[in-house]
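Missing here is one protein chain; the remaining ones are kept as they sit in the complex.
Labels run A and B following the written order; every chain starts at residue 1.
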Amino acid sequence: MRIGPFELEHILAVANKEFREIYRDPRYIAFALACPIVLLLLYGYAITMDVQNLLTAYVDFNKTTLSARYIDRFASSRYFQVVKEARSRKELEELMERSEIRLGIVIPADFSRKLYNRKKAEVEFIVDGTWPNMANLAIGYVQAVNGAFNQGMLQSLFQRSGLVAPKSPEPIVVEPRVWFNEDLDSLNFIIPGLYAAIFMSFPPVLCALAIVREKEAGSIEQIYMSPISSESFILGKLIPQLTIAFTGLVLLALIGTFWFGVPFKGDPLLFFGLGALYLATTCGFGLLASSVTRTQVAAMIGTMILTMIPAFLFSGFFFPISNLAKQFILYSYLFSGRFFVVISRGIVIKGVHLDTLYPQVFGLLIYAAVIYGISFFVLRKRL
Amino acid sequence: MKRRLVLFSAQVYVLLKKEMLQFLRDKVLLFIVLFTFTANIVILGKAFTLEVKNVPTALYDMSKSYESRLLIEGFRASGRFRFVKEIDSLQEGDRLLSKGDISLIIAIPADFARNLRKGASAKVLLSTDGTDSNQALIALSYAASITGTFFTETLEERLSLLVPAMARGLVPQIEEKIRVRYNANRIEERQLSLMEMCRAAFAICVILTAASIVREKEVGTAAQLYVTPISKTTLLIGKIVPVIIIVMVALLIGTLFNIVFLDTPLRGNYMVFWVLSIPFLLFSVAIGLLLADFSRTFQQVLLGAFLLLMPIMFISGSLVPIETMPKALQQLTYFFPLRYYLNITMGVFFRGVGIGSFWADALIMTGLGLLAFSVSVWFFRKSLD
Partner (left out) sequence: MEGRDSLHREASQEPVLRAKGLKKAYGKTLAVDGVDLEVYPGEAFGLVGPDGAGKTTTIKMLVGLIKPDSGSVTIQGQGLHKNLKAIKPVLGYMSQEFTLYPTLSVAENLRFFARAYRVPDAEERERTNELLAFSRLGPFRSRYAGRLSGGMKKKLALSCALIHTPKVLFLDEPTTGVDPVSRQDFWLLLYELLAQGVAILVSTPYMDEAERCNRVALMHQGRLLTTDTPRALCKASTSKIIELRGERAREAFFLLHQAQTSERAELYGQKLSVRVEDGQQDLKEELERIAEEKQLEVLQAPLLLEDRFVEILETKGHKKRPMPPGGLPFRQREKGKPCIEVEGLYKYFGDFAAVDGISFKVAQGEVFGFLGPNGAGKSTTISMLIGLLHASKGHMNVSGVDMLKTPETVKSRIGYMSQIFSLYGDLTVMENIELYAGIYGVTGGMFQERKRWVLGMTGLERFEGQMTRSLSMGYKQRLALGCALMHDPEIVFLDEPTAGVDPVSRREFFDLIAAMAEKGITVFVTTHYMDEAERCERIALMYSGKIIAMGTPDTLKAAKEVPNIVEVHPEDPIDAYNKLSKDGWEGGIHLFGERLHVSLDETKGRDEESLRRDLERFRIRMLEMNAVKPTMEDVFVAFILQHERMKNRGSSETSP
């Protein structure tokens, strides 16, 4: 059976040969399967985006029960971890310079006096801006704690003045309803992202390696001499790589769901179907790298430089694509991860279907067409 | 003794010269090093802005009252929310939410104004897409602070209506004065690019060192070197010094790109950073040596580097703050000099901290560097076994 330059019999013959070779190379299987798992475990534990226990210190120049109560609001919040009471502003700043704290609170001496006099008291918050993400959250939390404290004070003022007896203790109740990731656990966000991001870097390197190996051994010439078309050959070589990567994806999804306890809300069939398509694109990335570079070293280094860090950063896994400066949007299309990050999160967290995901699926299909198109074109020209 | 010293310095000199010449003539490596320290840094620096602003929001105002419009105005004025659509049903909102078109629904019930006037609890419903918990939390905290302000203002207003004596501004209130240090406008780019420079220094050291040894094994020049009477410490010094020099120069270039193209602040003494890079680079090249000890081909080096570098970079505080990681991982980072080096880098560039705060970091890095170097020398064999 043949379709264009693809001959089924040849593809199967190459794939069969490749499977046997891989099967007999346990180190290779270990590398290809164990590494994604290790990375999932490592990153799953290491990356938390919720900021909890924000390292906090304060200077209290007021030293009253009121100021103590105010500080206590922070200390009792799970978002702040008050590590130290500093004696001076200088000490506070030193603590921050040594990265021992991320937030400093300075309560002025006139804090309680102003409040009892029904005036505005100013509390100074010093936030470490090194981690912008964390700083943003810290500011939000500070505002929330402060707002709640203010509301409480007002409330008690009302009660004490006996002016109005409010029927309800809180005049405005904000009822937050969180969708999809109800307990706002960042793990639920990160793990499905990792399903995508991890496979942005492994399959390309392994595919590049598989093709490089055949070139190095010289056996590729024997293939060129035979009636096998280079397209069939490449496809046959990619199938086992895809299979391994796919096995990896299944393992990762299992670990994510059962070990990390990230609920899988959507349709697994859809997830794995699109997953296979995604893996085909990342394998294609390796193929492209090894076809456009002349030396094997360049192929490997090129693939690694492009996939190691940027794949994480530009795929929307780490930072939302919407945070990408406009002139770099195009760059992010180098990595098909940006499509699958959305797909994976959509299916796993939201349980959405193709009707919402079609733009990403189209994206993947076009990406695949382009990357394989270029690779095959280049390979054919080489001969 | 003197003769040995003369021989040693002659040997180191010729090896150094050889390595430098080879590096400068290797176009692929040269390109890679230059790319990682120039374009790569700028790309990472320019690509991201991280402040949360303009949360795409849908509005469902059932109250349509003066109060509700006041509250909405409060949201609008904050500049944090981008109103995408006014909706007429919660179902529509849910659909938009799951499609990802919006990430927040503000719903104001029909009885909002009535309750508010009565002094009963007036509810505001915020439905948010929790997928990205981080963004959701930030959005929620913004919303909370806006409703808080709104609440204070209404109370104040009511109070002043009830008791004319209690004019505006007489409510006890804490105003937060927030000062962001170091990276004041919280633009991620400077930090990302600086961290990328540190990561690049690490990765390039490891790969260059390992590559220069293993490629000699591959092409067979290693055997020729190993049968000479040169001692293995001399040999390895001849291997690592050029790499350290190359990366030191690359750091200068990287810094220049950071400052010129990305306006990265340099508040401290650059020499402190530059000189303290040496113990860090020493450690990095020693890791490269170790990798070379256990690899026979360049491919193995690359795969090994891939395996080794990714986790180290990740957990050393270059992508996530160390204190947010689990304790066990946090403790592990004490063994990775990248942790100390990042601290020094951030300290010098952002915080303008002097050498005084870093002596401990420098000491530990040097210690780890020497340890790693000794271990790699110990493992190194001037033989092909």
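Going forward, a contact is a pair of C-beta atoms (placed from the backbone, for glycine too) under 8 Å apart; a residue touches a chain by one contact, two chains touch by 3 or more.
No experiment lies behind these values; they were computed from the predicted model shown.
For the chain left out of this panel, the touching residue among A:88, A:226 or A:327 is A:226.
Annotation: of A:20, A:69 or A:90, A:20 touches the absent chain (contact as defined above).
Interface residues of subunit B facing the missing partner chain: 6-7, 10-11, 13-15, 17-18, 21-22, 25-26, 219-221, 223-230, 382-385.
By the touch rule set out above, subunit A reaches the unshown chain at residues 9-10, 12-13, 16-17, 20-21, 24-25, 217-219, 221-228, 383.
Heads up, the rule we're going with is that only the chains that are shown with their structure count from here on.
Distance between chain centres (mean CA atoms), subunit A to subunit B: 14 Å. The residues of subunit A lying in touch with subunit B in their complex are 31, 35, 38-39, 42-43, 45-53, 55, 70, 96-99, 102, 114-137, 139-144, 146-151, 153-154, 157-158, 161, 163-168, 170-186, 188-189, 201, 205, 209, 212, 295-298, 300-301, 304-305, 308-310, 312-314, 318-320, 323-325, 327-328, 331, 342, 345-346, 349-350, 352, 356. Residue ranges on subunit B touching subunit A, taken from their complex, read 28, 32, 35-36, 40, 43-44, 46-52, 94, 97-100, 116, 118-138, 140-145, 147-152, 154-155, 158-159, 162-163, 166, 169-188, 191-192, 196, 199, 203, 207, 298-299, 302-303, 305-307, 309-311, 313-315, 319-321, 323-326, 329, 343, 346-347, 350-351, 353, 357.
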